[in-house]
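With one protein chain withheld, the remaining protein chains of the complex are depicted in position.
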Amino acid sequence: MDHFKVENLSISFGGLKAVNNISFSVEKNSIFSIIGPNGSGKTTIFNMISGIYKPDSGRIICDGENIVGSSPDHVARKGVARTFQNIELFSNATVMDNLLLGRHIHMKTGVFAGAFMWGRGSAAAKEEIANREIVENIIDFLDLQSVRNHYVASLPYGKRKLVELGRALALEPKILLLDEPSAGMNTEEKGDLNIWIKDIQADYQVTILLIEHDMNMIMGISDRIFAMNQGEKIVEGVAAEVQCHPEVIKAYLGEDLSC
Amino acid sequence: MPVGQLLVEGLAIGACYGLFATAVFWLAFVITMLFSILLGVLIEFLFLRPAKHPSILGMIVITLGAEMFLMGLASWKWGAEQKFFSLPLNPSVTYEPVKGMIINNWAIAVFAVTACIMLFLYIFFKYTKLGVAMRATQQNKHAAKIMGIRTERVFSFAWGFSSLIGAVAGMFFASRATLDPAFMMEPFLRAFAAAVLGGLMSIPGVIIGGALMGLIENFFGYYWPHWKPIIAFIVIILVLCLRPSGLFAKHYVKKV
Amino acid sequence: MDMKRDYYEDIQLFQSGVVLFWTVVLLLVLFTLPLVVPNYYVYLFNIIMVHIILAVGLNILVGSTGQISLGHAGFFAIGAYGTVLMMTLFQLPFILAILIAAFIAAFFGFILGLPALRLEGPYLAIVSLGFGLTIMHVIGGVDAFGGRMGIKVPPLDLGIKQLGISWILTTDFHKYYLILIMTIIMVVGARNILKTRVGRSFVAIRDSDIAAEVIGVNLTIYKTLAFAVSAFYAGIAGGLFGFVLGFFDPFTFNMILSIIFLVMVVVGGLGTILGGIMGATLITYLQYDLLKNIAEVPYFGALMVAVSKQWFTLVGLENFSSMAIGLIMIGIIIFEPLGMFGLWIRMKKYWMTWPF
Partner (left out) sequence: MMFKKKMLVSVIAVWAVLCIAQAAPAAPPAGFDDNEIRIGQWGPQTGPAAPWGSVARGSKLLFDIVNEEGGINGRKIKYFIRDDMYNPAQTVGVVKELVERQGVFAFVGGVGAACGMAVKDYLAANKIPWVGPSAADQDFIQPLNPYLFAVYPLYRDEANVLAQYIVEKLNMKKVGMLYQNDAYGKDGLEGAKERLATYKMSLVAEIPVEPTEKDLASQILRLKNSGAEAVLMFVNPTAAVIALKTAANVGFKPQWISSNTLSDYPLMFKISGGLWEGVITGAFGEIPDSTHPLMVKYREAAKRLNPQERWGTFYSAGILFADPLVEALKKAGRNLSTEAVMKALNSIKDYQTIGPKINWTEKQHQGTDSVMIQKCGPNASYIQLQGWTTNDLATWKKK
């Protein structure tokens, strides 16, 4: 059974073929990177996977089940978490609350159970305590203790990226989609991020799909790389193969160069 | 957002009344128009400009607050009793172009003035620099600012202009009914609902929305007078369920 | 660092001993108050508490979920009429009647929530406004509801008629305790909802609905749920309000009331429990008491009378009340967008470091 697979995925916006007949398959617990110039349709693929866009054709198979047509919250329940290119956090909530929201699908307190949280023994309080413990671990892991109770709106950009990553982790995903996690970070932060991604892969047993522009980072951590341009696939393979592919170089630099 | 400022017309009309006692109609008319523009600009300058990045809810609350303040001021000055107001038109002069369809001077004047204003607005938004700047500001205030549009002036102008139009509408309404500080509340709600029905920021939308609203109300009002006050709102709720931004406006979807 | 943390700390009702102390003091004051103040104030407090329940519920919708409603007087009316009709037509005990009425209001909230899924800003405002007007009109049109003539409220019997138990509350004084206990339950309930999963999801929808969706929050369910919860609060408040008044007609629940409710929430502070409480208290006090007899306020009253005589009319002096509330609305948005809650936080910060 395939762990995660995309088959013949296509979508067009008003005549423009944003993604055209893309297929790839991802191994369990690997890091799979998608690269390509701006506008090549990488984020669109993520949006289709997480259910924000509905593809015109094709299938997205997650643990043997086609998730095309599911609404975003259903996709999340299947164990797919993601971050966004431009950060979509809940900015008027604290870091803690943002991470707890990542636990949403693992909790079941409803309105009434919530309203009747009278004391430590109530079902809602028990669930809260248990989930807060898990979230504290993620906070420790990402080194966010200092801003634990700060409002997200008051945080610097790099920290926000981390909070968003933490929120996705709190969902305990099977598949994690990271959309340009290192954008806007300095070299030092990027180095930390590199290590974290590796750790996440190891500690949380999660499959990572990564969109990234930083070639050093991509080449260093990816198990497989998928290169695309203008909605079409160029090449898929390990780092060395992709790096030297003439069309990849052309797409990035606009001229023919060889390694 | 040149929408929702019809509210000020109550006071403008009040001022109008004050002038009528002493001046001839056209002089009073001109002064009232000037006054309503001034009032609109003043509201923008005093109440809206100092607010930093108000949300839509904040704008609504400020507008409602301004309305309560002005209505209170007008009632304090002129009392709550109804006053007489008339345009220099004899409403009893009627024509019957088709059998059973009677039209009077008042209605003709309303149609003519509305057509002029709408035509002007259409040309204004489509072809003048200021009009385009206004549209740009409405769609994205920050981008407009970066492009060198003085958005604050645009807002002032929008307020001044919309209160001018509101004052004209108020005069027509007052000449059909009576004049008191709260008399425009009900028509204003309906006007706003009609604009929403057609789609805000779409001039043909507003015209058609208004026409539809009037027709629905009057046809239902004839056959089921009991339900006249709410039938238009029910229709609007149903329409908006199908077209969330009204009949003619574009629905924007946020990109991630 | 093997320090065991207590994860309950963040969600417990009293975050510290200081909070606990002041809460106890406040409760003691609230419970003794009617014994020492004139009965008129007891009525005023009853109205304030009813408005607090409503404002706290409306704040869940407007403040926490970010949806605008100009139709809450409609839910308020459903609560009031529902409770009274349940008691007179079906002879239900009060507690059951008010709960059923609140659930009916919640159901209508759910219905209003459905178009709200696709609407925002001014569009939603108009739809909710139309909803409020429709409720008012439909109630006025049905004779079983008392029509336009209004409806008289039965005695407030806390017992169960069928079992022959009867405990009738007649005076404002007795109703005060019932309403106070209901208010405490509802406010703590709202606070708990906001501290747990459902409340967090509301906030998530307000801040970024797309992000909320991709972490598994179902927009359809939670947006309509926010309307339903807030309508439930309005329903409970309406049920109590009916008994505070003793008689009401559809016009009691007019559009102005919806606007005033929204003003309470905005003036108090969006998205916080304390904000709803403070806003409801201030606006109700201004409307019902302080601004009622401007001419009788010492010094200021005489000044206003003189001003009226000189430049305005004495007849219209009462309109000062609407002017003052209008100015408060504008002032809050301009100077303190967080409302009275923001002022409170600032004051607290100032006093924390006092006298340095």
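Think of it as A, B and C in the order they're written, each chain with its own count starting at 1.
The working rule: a residue touches a chain if its C-beta (ideal position, glycine included) is under 8 Å from a C-beta of that chain, and two chains touch if they have at least 3 such contacts.
Owing to the predicted nature of the structure, the values given are computational and were not obtained by experimental measurement.
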Visible chains that the absent chain touches, using the contact criterion stated earlier: B, C
Touching residue (missing chain; options B:52, B:126, B:150 or B:226): B:226
Of C:94, C:232, C:248 or C:261, the one touching the omitted chain in the full complex: C:248
Residue in contact with the excluded chain [from C:138, C:160 or C:315]: C:315
Missing-chain contacts mapped onto chain B: 72, 75, 79-84, 86, 91-92, 94, 102, 104, 106-107, 173, 176-180, 182-183, 185-187, 217-222, 225-226, 228-229
Contacts of chain C with the absent chain, listed as residue ranges: 20, 24, 27-28, 31-32, 34-35, 38-40, 42-44, 47, 140, 147-150, 152, 171-174, 177, 241, 244-249, 251-252, 254, 256, 287-289, 292-293, 313-316, 318-319, 321-322
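Just so it is clear, only the chains that are shown with their structure count from here on.
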Intersection of the contact lists for chain A and chain B: C
Taking each chain's C-alpha mean as its centre, the one farthest from chain A: B
Core chain by centroid distance, with centroids computed from Cα atoms only: C
Whole-Å gap separating chain A and chain B, where each centre is the average of the chain's CA atoms: 48
Centre-to-centre distance between chain C and chain B (centres being mean Cα positions), rounded to whole Å: 32
Residue numbers of chain C (touch at least two other chains): 210
Where chain B touches two or more other chains at once, by residue number: 256
Chain C residues within the chain A interface of the complex: 5, 7-8, 10-12, 188-190, 192-193, 195-201, 203-204, 206-208, 210-219, 225, 229, 271
List of chain A residues in touch with chain C within their complex: 50-52, 71-73, 75-77, 81-82, 84, 88-93, 96-97, 100-102, 104-105, 107-111, 113-118, 120, 124-125, 127-129, 132-133, 136, 167-168, 171
Chain B residues within the chain C interface of the complex: 3-4, 47, 50-52, 54, 56-58, 60-62, 64-73, 75-80, 189, 192-193, 196, 200, 226-227, 229-230, 233-234, 236-237, 240-241, 244-246, 254, 256
